[in-house]
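For this depiction, one protein chain was excluded, whereas all remaining protein chains were kept in their positions.
And then chain A:
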Amino acid sequence: MSGTLSEQSALGAHASRVQRTGRSLPFDDPRHLEAHRWLVDEAWLLDAQGYEEWLGLITDDVHYLMPVRVTTALGAGYDTARGMAHFDEDKYSLSRRVARFLTEHAWTEDPPSRLRHHLTNVRTFATDTDDHLVVESATLLFRSRGDVREGSFVSAGREDLLRLVDGRWMLARRVISVDDAVMRMQNLAIFL
């Protein structure tokens, strides 16, 4: 297998192939400031489960990928399961997930979880085109349900491709590198 994880996915053929160029942008670069603000705004939106609005920030050709991480020997050359992910989504499958949360019968989120997406280590890269930026970030999601069980965490790194569409930045590709091989959350009825 070669290429990026998005390229390797059987469901990634439609995805944009725009990649980063050069070193990360200075923190006072206006492009970095815009990208960082976009991510912070998104984190608050996801905490509030504002999924319909979130879907509006996503391009029609999105590839939203969260591979399954595996424990492999040093030097094995891979640390994701071949041909398997937690999320390997296009706009249609994301829209069905969001639509489900909007029904009155998505029991797993009724009562809703208390969510907090902690966002850090944001860095931005230019690409070959002015209307695309690559943004990397670390995220730590805390999810608390009910009053008996302890809350659970998902820690992950993300590499996003943002695209400028009609003056707004939108998410065109996201690859989530989760830090657990065995998830410690009862399900992933969340977005990262």
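Throughout what follows, a contact is a pair of C-beta atoms (placed from the backbone, for glycine too) under 8 Å apart; a residue touches a chain by one contact, two chains touch by 3 or more; residues count from 1.
One rule holds for everything that comes next: contacts and distances are computed from a predicted model.
Student: Looking at what's absent rather than what's present, what does UniProt name the missing chain, "Ribose transport system permease protein", "Monosaccharide ABC transporter ATP-binding protein (CUT2 family)", "Phthalate 3,4-dioxygenase, alpha subunit" or "Succinate dehydrogenase hydrophobic membrane anchor subunit"?
Tutor: Answer from the record: the omitted chain is "Phthalate 3,4-dioxygenase, alpha subunit".
Student: Where the complex has a chain not shown, which of A:8, A:24, A:93 or A:155 is the residue touching it?
Tutor: Among A:8, A:24, A:93 or A:155, only A:93 touches the chain that is not shown.
Student: Where the complex has a chain not shown, which of A:18, A:55, A:68 or A:170 is the residue touching it?
Tutor: Going through A:18, A:55, A:68 or A:170 one by one, A:68 is the residue touching the chain not shown.
Student: Over the whole complex, note the residues of chain A touching the chain we left out.
Tutor: 10-11, 68, 70-73, 76, 81-89, 92-93, 96-97, 99-100, 103, 105-108, 148-149, 181-189
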